[in-house]
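Here the structure comes first, spelled out in structure tokens, and everything after it is commentary.
The other protein chains are all here in position, but one chain of the complex has been omitted.
Chains here go by letter, A and B, matching the order in which they are written, and residues are numbered from 1 within each.
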Amino acid sequence: MKRMLRTYGWELLLVVLIVLAGIWSSFLSPYFLDPVNLFSSAGFFVIFALMAFGLFPIILQGEIDISLASTLAVGSVLLGKLSQLGFPLAVALPIVLIICGILGAVNGLLVAVVGLPSLAVTLGTMGAYRGIAYLFAGDAGVTTIPPAYVSLGSSWIGIVPMTVVLAIAVGIVFAVLTTSTRFGRNSYAIGNSASASRLAGVSVAATRVAAYALAGVASGLAGYVWLAQYQSARGDNADGSILFVITAVVLGGVSIKGGSGRALGVALAILLLGTIQTGMKLANIPGTSQTLVIGALLVGSIGIPRIVQIVRGRIAAPRPAPKIDVDVRREEATQESKRTA
Amino acid sequence: MTNSDSSLRAAAIPRLRVSGVSKSFEAVHALRSVSFDLAPGEIHALVGENGAGKSTLVGMITGLLEPDAGSLELDGLPVRFRNPLDARAAGVAAVYQDPNLFPHLSIAENIFTGQYPKRSGFVNSASMREKARQLLKRLDFELDVDSLVAGLTVAESQYVEIARALSSDLRLLILDEPTSALTPGEASKLYEVVRRLKADGTTVVWISHRMEEVRILADTITVLRDGQHVQTSPSSELDDATMIKLMVGRSVTLEAVARQDALGPARLSVKGLSIPGIFDDITFDVHEGEIVGVAGLVGSGRSEIAQAVFGIGTHPTGSVTVDGKVVTPRSPSQMAALGVAYLPEDRDADGVISSMTIEANVALPSLKRLSRFGFMRQTRERELATTQRTALSIKGLVGDLVSSLSGGNRQKVALARWLATNPKVLLLDEPTHGIDVGTKAQVHDIMRDLARKERLAILMISSDLPEVLALSDRILVISRGRLVANIDIADANQENVLAAATSTRTGAA
Partner (left out) sequence: MSNPTAVTRRRLSLGGSTSALRVRFLGVVIFLAILVIAFSLLSPQFFTLGNGRSVLFTAAILAIAAAGQSLVVLTGNLDLSVGSIMGLTAYVVFDLAGKNAALQPFVVILALAIGALLGFINGVFVTVLQIPSIVATLGTLSIYRGFVSVYANAKEVTSGTLPPWMRALATQVWLGLPSYVWISAVIIAIVAVALTRLPWGRKIYAYGSNPKAARFYGLSSTRIVIGAYVGAGMIAAIAGLLLGAQVGNINSLLANGIELQVLAAVVIGGVSIWGGSGSVIGAAIGAVVLATINNGLVLLEVQEFYRLLIQGAAIIAAVWVDAIVQRRVIGSGTRRRIMEVES
């Protein structure tokens, strides 16, 4: 039990917060706890959830990708175009997913093989991919989508929207991928120490490229959900949503430095953010004000444990003299190998 | 300077008195109650093998490390520096083999960072450059103070560090193996500088392995061995042979166990391996069932050779043959697939991933074998970890984090994860460094078993001479990137190995 608490402490905390947020929301509106309302609100967060799951292994490996929302736009627009050209969904969707996977892999190659910093690379491709989306969409975007393509957005299993089922399925896929596959093991190892992983015979570059490609595919899938939900696609789809996605992953307990975190945490974080946003919507708090709470959660989730640690340290012992490590070369060597790896 | 002041008291009061200083890291005693004096205005050589405790002592003098026991007196006053800045303020500075500078900034700025000459709040760069020029001139060194540190050679970077030390009133300057990365020309220039500092009244501590430079420079020599002070005497009273004897004369000698079985075919053959500036024309074989010891000073290129064979870093020229197949080492994963394993020297940073469990560490190089269609077979994984844990008697459960283990057990984990891959060739870099005596003996037994029972070919790099002599069937000695000796175990002893390792020129031993 104690071990369980220690291992899943973060997830439990998120569950408690979700319950609290749920109680608060049900005070704000009696409709909140209505299952139909609950699930249809959940549908709104599926797009973010898919991107967050995709981003999760990348952050697990200690990197970042801020281009995912642009990849989503490419996916939705391209799928829309293909639908108008008369392709059946079963053909168009794989094509779109493959293309989005390639876009992700390009990021991965620039990061892992060329050795560029991931933030800067994906800042660049964020613009470039958005550009590709506009290229396909034109100014008008894509409207009048054939029904086969949008049926996902309006089908339900019982009271559960199909999209929510899809998100849960993708979540499970990423959970399995990170816990029970070679890719997952490699990802955790790389996030903990890329240089040590390399010395253990792990193909660091290949694993990184795979993570980026997967994130691209997940974003492409999110693009499909977008098209199905909104029945149109434009070049500016999901613009600016990446900050929300990163917040979800970090709030889910995935260390931004890499090496720890679980898919379950990411799922719970999405749930928490969803509950809070839905609740605040019910309370008529405008969207931009909601970010105050979300930002505070993000900073607090890392900052508060650190404050506790500092306070405890102050009480326990007087400050020890700062330790300085002589071996600068080692650090530089690892930086270097990180870069070249 | 403190010149006139200190020379008055020179006879009576030492510049630095080290009394009863001890320091342990985990189970290892790095220093045991070391006491000796440094006179004002002398060049004092500190010699000893790798691991004798020289660096630990320097760390303690400059405030990098805190002694467990003992005290320091600077010019008669007790001092305890909390950090290198404190020490520097008191006129005590150390210059390391690897300079600690700001690569993007100019030389002048590196010298004065944190203590800029100012004019009405602004950095007075004209005065800063002028002062920097003067300091370098005092060292008789021509460097454009405006050029970036990034472009400097190691020697030049050391001058910048020395100049920085000079910028405050310098009483004690410690040079930690300063010439190991210098050319002979650069080195003799440094000798001049050190002599000039001595003439100014600064005490210089010169840490080196090189007999001939200790001989020409030092007024006094202190020998450390196994963390203990052996002797301090004027250099005139100590000849080379005695000095080597004092350095190696260990109380502990390890029992060698004679090999029974004949060697098998060559598993690893290296021919003419070179990386310009790092090592040159290295040729050796390691046979099935053989342990080849690699001796040489730290920084002689030993590790780089092993790393090159394992596909890390710059790709070498020359040929590497594994099991009769010529290969070009490109990456660790490629070499691991061929049955070559490498245990890095820096165990905690590179050898294991200490924030992960024993099980995850052991499984890491074997993931391919432990998975089917990319999915892990978790029972197999657990089995593998358990088997290895038992085989190497690793203390701790397979689910424990490696960070919770002692150094010795971490090393066993590092070894276990490679043994789990059934390698043919093991490259071990300082396999017992920083490990307590009991575990060390265990690791030695494991290595012997691996070579003799499992018929692995083992290349073992070690700074611990008794270990090399006790375990090896053959000893390669590397000095300054060259293979200077290839000695059969029957002909090897501590003296001839150390003499070869400390020789500057090729052809020794």
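Just so it is clear, a contact is a pair of C-beta atoms (placed from the backbone, for glycine too) under 8 Å apart; a residue touches a chain by one contact, two chains touch by 3 or more.
Quick caveat: nothing in here was measured; it's all calculated off a predicted structure.
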#### Entry: Touch with the omitted chain, as defined above, among A:A92, A:V142, A:L199 or A:L298
A:L298
### Identified contact with the non-displayed chain, of B:D144, B:E192, B:D449 or B:D488
B:D144
### Message
Just to verify: which one of A:L38, A:V121, A:A194 or A:A238 makes contact with the chain not shown?
### Response
A:V121
#### Entry: Listed residues B:P14, B:P84 or B:G201, member touching the removed chain
B:P84
### Message
List every residue of chain B that touches the chain not included in the displayed model.
### Response
84-85, 98-105, 109, 113-114, 116, 118, 121-123, 125, 133, 137, 142-144, 147-154, 157, 181, 183-185, 277-280, 299-301, 304, 480-482
### Query
Where does chain A touch the missing chain, residue by residue?
64, 110, 114-117, 119-121, 123-135, 138-139, 235, 240, 243, 246-247, 250, 256-257, 286, 288-296, 298-299, 302-303, 306-307, 310, 322, 324-325, 328-329, 331-332, 335-336, 339
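Convention: only the chains that are shown with their structure count from here on.
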### Task
With chain centres taken as the means of their Cα atoms, state the distance from chain A to chain B in Å.
44
### Complex contact set, residues of chain A against chain B
180-186, 188-189, 192-193, 195-203, 259-260, 321-324, 326-330, 334
#### Entry: Contacting residues of chain B [partner chain A, same complex]
55, 59, 63-64, 66, 82-84, 96, 98, 100, 310, 312, 331-333, 335-337, 342, 344, 346, 349-353, 355-356, 360, 363-365, 367-368, 371, 374-376, 378, 417, 421
